[in-house]
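With one protein chain held back, the other chains of the complex are shown just where they sit.
Here the chain labels run A, B and C in written order, and each chain numbers its own residues starting at 1.
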Amino acid sequence: MIRFNCDYSEGAHPRILEKLAQTNFEQTGGYGNDPFCRQAAELIKQQCKAPQAEVHFLCGGTQANLIVLAACLRPYQSVISPVSGHINVHEAGAIEATGHHVETLPETDGKITADQIARVCKAHWEDENPEFSPQPKTVYLSFPTEYGTLYTKEELQAIRRVCDDNNLFLFIDGARLGYGLTAPGNDITLADLAALCDVFYIGGTKIGALLGEAVVITNPKLQKDFRYFMKQRGGILAKGRLLGIQFSTLFEDGLYLELAKHANDMAALIKKACQEAGFVFLCDSSTNQQFPILPNDILAELEQTYVFSHIKSIDHKHTAIRICTSWATRPEDVEQLTAELVKLSKGKNATHRVSFIKQ
Amino acid sequence: MIRFNCDYSEGAHPRILEKLAQTNFEQTGGYGNDPFCRQAAELIKQQCKAPQAEVHFLCGGTQANLIVLAACLRPYQSVISPVSGHINVHEAGAIEATGHHVETLPETDGKITADQIARVCKAHWEDENPEFSPQPKTVYLSFPTEYGTLYTKEELQAIRRVCDDNNLFLFIDGARLGYGLTAPGNDITLADLAALCDVFYIGGTKIGALLGEAVVITNPKLQKDFRYFMKQRGGILAKGRLLGIQFSTLFEDGLYLELAKHANDMAALIKKACQEAGFVFLCDSSTNQQFPILPNDILAELEQTYVFSHIKSIDHKHTAIRICTSWATRPEDVEQLTAELVKLSKGKNATHRVSFIKQ
Amino acid sequence: MIRFNCDYSEGAHPRILEKLAQTNFEQTGGYGNDPFCRQAAELIKQQCKAPQAEVHFLCGGTQANLIVLAACLRPYQSVISPVSGHINVHEAGAIEATGHHVETLPETDGKITADQIARVCKAHWEDENPEFSPQPKTVYLSFPTEYGTLYTKEELQAIRRVCDDNNLFLFIDGARLGYGLTAPGNDITLADLAALCDVFYIGGTKIGALLGEAVVITNPKLQKDFRYFMKQRGGILAKGRLLGIQFSTLFEDGLYLELAKHANDMAALIKKACQEAGFVFLCDSSTNQQFPILPNDILAELEQTYVFSHIKSIDHKHTAIRICTSWATRPEDVEQLTAELVKLSKGKNATHRVSFIKQ
Partner (left out) sequence: MIRFNCDYSEGAHPRILEKLAQTNFEQTGGYGNDPFCRQAAELIKQQCKAPQAEVHFLCGGTQANLIVLAACLRPYQSVISPVSGHINVHEAGAIEATGHHVETLPETDGKITADQIARVCKAHWEDENPEFSPQPKTVYLSFPTEYGTLYTKEELQAIRRVCDDNNLFLFIDGARLGYGLTAPGNDITLADLAALCDVFYIGGTKIGALLGEAVVITNPKLQKDFRYFMKQRGGILAKGRLLGIQFSTLFEDGLYLELAKHANDMAALIKKACQEAGFVFLCDSSTNQQFPILPNDILAELEQTYVFSHIKSIDHKHTAIRICTSWATRPEDVEQLTAELVKLSKGKNATHRVSFIKQ
């Protein structure tokens, strides 16, 4: 079987493994106090054009989200998130276990707007007893979103203004950040994110590393004592170098963006084949995740060879799936898949379009 | 500088890196649902002679401790720990952040006794209002302890009986388990631990892995829903294979114990040299951590070349240090260190013995 | 000003104050270990026909909700609640601060259905990785709801069956329970609640007491160690007798239901007047809370004399308000209000009906 169901089916990019082997016997301090972590942090700060930022390395997305939000929020404060936000749907209540309410907003293609956020804040502060509901304090977004879509710079700037007006932190989950930065049409850079966010992270796990997320904190209020939060939640590795080595490899000569771009290119080929086959999509993604809606019979045939994620049943004849590419996706596999897609759809005499309303 | 300050100064045993490279492009499921994790779990269960056990892989000791204790305790229940227990002194309040009181007991060389535990339980249940103090529910021990010392089988059996009598779980932190299992004089096996504990873990980070702790759960009550706890605390890696590959390498042909034994052997040479030099020890350890008390002038000379951990100032002329060996400790470095130890101590005309009382 | 905005504007029913004065110098044990608490618990168990139940007294609704849910849930488990449930909208994130996700369902007139609950459970357990989202474990309902509406016995029985099928606890918030039990058309009794719920509470604060909620626990699993939860969350009063005296007064000869019926009768008069005036309601309530939609000009006139709660602006000419009666509502005040309502509405030439859609 060939896996297209996620972007973490393989190990790490070979250069990472080589670097691990090369440096294996160098003795370093523990807990992230080592030259590799320092170098990786330095590279990231440079590329973010944010010399005052602090960079910390964590193991995974849920860990990063819960630690960052613990730092952003007092116990009575909430985080605003799209209802489809990873923290709301895929982390087993990690944020609530940290004590915080997740204030969800309806999303459009995984995104929320500055206006929606402003309305939540207005409603809170105009209440007769604001203290009877959690106080909004942080906005959580994903870039790209869980649907592979992207905020424009203008949208993020508008959200930043609402955050400033309402004394909110802006936190961007970049578990798949590279895929967004290298997507066609994207107008956001690392430096933009550093300028717009109080804190965000650069995902390594899903873009070529064995594991690891690099948390970039630009707001000094959140920098203070951040390592206590990391330690208390089990987020400091004794051999922190493992993360430093990976991120310095990914960032020393553009490997990170290169890997992401490869995945996007592969996804674009699949997207094009789906379009040619007449399939519609749950939403229009330009990144490595594509969400076409397939007739169940075609899907069944493809699943003899390929693994996809099922997202939801659209009607009794159609299913929305996720097709995911990665740094490791082989062009020959994509070629084969797209050929089959086109071939199978041609065999069908009717249109595969469905009129569906996202619930 | 040559580091003897901890057992996590290098990367991983080369065979682990090789296995990572060999398997790098095999596609697997995520989140620990992969053949490597299954194989590693199987090997561990076999070596524990515990076919009904469940084995889960986590990233580090603090993470393992807080997740296991979240599973062991209801909100009003406490964990009994030696005052020197890692959860009490070195985890930034991780257990309290999970909501639980740590009930500390005075330790002797890092160890507590069955009698002490029994007295805590008796005092709780005989109180007029037991519900006014946290209810003891779990015993936390380290094997080896933070002082490198070991419980005997008889001691653990006595503790198990007290646990049975008082409806307590027994949880053993094995961050350095291999060093204990292979220590001279030790009479505990993996199978003993599986039979005596409700849950324990086998530390990889400090014995040759890049990172990783294998949690072995023998009590079905704790097996139930354990992965929810893991996920909620950020303890499930997307590329769980990273842990499975390492533990299968460590356990498929005895590498784990071999690495531990090497470190113990190296430590024994250092211990012998210290004894010959006339130094006393904070406590008598047979594992990879040695706690000699050195005259400050000798210590200063050694620290031109070697890095040690300072444990505490004994008096204005003596300091207790920790000397730590590992799988990666080179015999030639030990030879050089022991030679210097003996040489430096001979240059001194007075005894280096101190009469000290552990506070 | 005459207050119709809530049911806690006055002190306590005079018989409660008399009983406090009469018993004031009797010495009793503390922390709820006193004859008054025992008597109150006994009366409640009898009237619930639940001799095996345990009854505990707490200070208020938020406290009761967070303590009961702490007892019902493990850290990774969630409580299902209507989106309008008090725990979701009016408790400052108390449940999340206790570590738990509130799984909200769309409500109709404040109510949710057995089918909705079943679908949540099905979706959870059919997920490929159930452990990636909080596990549903308890259903939270209010009786009456926050909109003053009532579940029928048939509806509760259906919910009970879904709870049994899915291993869920059923917890009913009875902060205004008496108003429901004595409402016209209600077919639920205290004994029904005790038979259907695992735990529920009988609100005193809003029905004649100074403060106090009587938690009735019928499920032995939740009875175990419940006082630890109470103590740990600050829910045990040193002078627990204060609660015991009040509940024994309310339950020794039917005072509780008598007070509730009075409030319902007063509310029915107001409801009738609103109907005669041609006003529509947010929902059809037969209890002490009425939610009419008033033209803003009429509302402004009434608010010269009366205090109401504003619920929401319907359009730029109409506002939904809450009119609330209580044990202390004076018939002459209701007579005056209803007369004014009718008079003011007659002065208007147009209909006051609005077509509105609940958001």
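Here is the rule we go by: a residue touches a chain if its C-beta (ideal position, glycine included) is under 8 Å from a C-beta of that chain, and two chains touch if they have at least 3 such contacts.
Note that the structure is a prediction, hence the values are computed from the model and not measured.
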- Query: Which of the displayed chains are touched by the chain that has been omitted?
  - Reply: A, B, C
- Query: Any idea which of C:Leu170, C:Leu242, C:Ile323 or C:Leu341 touches the chain not displayed?
  - Reply: C:Leu242
- From C:Ala41, C:Ala71 or C:Ala92, the answer for touching the chain not displayed is C:Ala92
- Note on the structure: Only one of B:His100, B:Arg176 or B:Arg227 touches the unshown chain, namely B:His100
- Message: For review purposes, identify every residue of chain B that touches the missing chain, sorted by number.
- Response: 75-76, 78, 89-93, 95-97, 99-102, 131-134
- Item | Where the missing chain touches chain C, by residue | 1-3, 6, 8-12, 14, 17, 20-21, 23-30, 59-67, 91-94, 97, 205-206, 210-211, 228, 231-239, 241-242, 328
- Item | Hidden partner chain, residues of chain A it touches | 31, 70, 74-76, 99, 129, 131-132, 134-135, 225, 227-232
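Simple rule for what comes next: only the chains that are shown with their structure count from here on.
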- Task: Count the residue numbers both chain A and chain C use at their shared interface, divide by all numbers used there, and answer same if that is over half, different if under half.
- Result: same
- Message: Can you compute the centre-to-centre distance for chain A and chain B, using the mean CA position of each chain? Integer Å is fine.
- Response: 35
- Message: Please tell me the distance, in whole Å, between the geometric centres of chain B and chain C computed from their C-alpha atoms.
- Response: 51
- Query: Per the centroid of Cα atoms for each chain, what is the distance between chain A and chain C, given in Å?
  - Reply: 42
- Query: Which parts of chain C, given as residue numbers and ranges, touch two or more other chains?
  - Reply: 75-76, 99, 131-132, 134
